[in-house]
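My questions all concern the structure below.
What you see is the complex with one protein chain gone and the rest in place.
Right after this comes subunit A.
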Amino acid sequence: MTSDLGQYLSDGELGVDGWTAALEDDRLLGQACPDCEHVTAAPKAACARCGSRDLDPVELPEEGTVYSATRVEVAPEGFAAPYTVALVTVGDARVTARIDADVEIGDDVRFQGATESPEGLTPLFG
């Protein structure tokens, strides 16, 4: 699953540019820490749990479960409310995403690709 991720890496690392480029291709990437097994959908220079810099880029599963969700009705400048923002569990990671459906905690959702916003690209589930 992760064999063709080279195009998104810089010096073998997954950074913001690669993560965003993958999202443009409707792919959701993350990092797995081989030392503490923390998996994140928000890549960093080192593991947020243990500090290890030896991180493996991974492609995250497309099937997820809603961990928490809220319908935002008072939006920041540039956004059109209402819309739903959720924390979605995907495999061993969690991702902050937009949801294009009415959802409850525990609902199964599926990665739909990227959606544009005034602040940049964001994952969409539904």
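Operating definition for what follows: contacts are C-beta pairs under 8 Å (C-beta built on N, C-alpha and C of every residue); 3 or more make two chains touch, one makes a residue touch a chain; residues count from 1.
By definition in this document, contacts and distances are computed from a predicted model.
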"glycerol-3-phosphate dehydrogenase", "Sodium:proton antiporter", "Phenylalanine--tRNA ligase beta subunit" or "Thiolase domain-containing protein" - which is the UniProt name of the missing chain: "Thiolase domain-containing protein"
Touch with the omitted chain, as defined above, among A:55, A:95 or A:109: A:95
Residues in subunit A touching the chain absent from view: 16, 19-20, 40-42, 48-49, 67-79, 83, 85-87, 93-98, 105-106, 117, 119-122
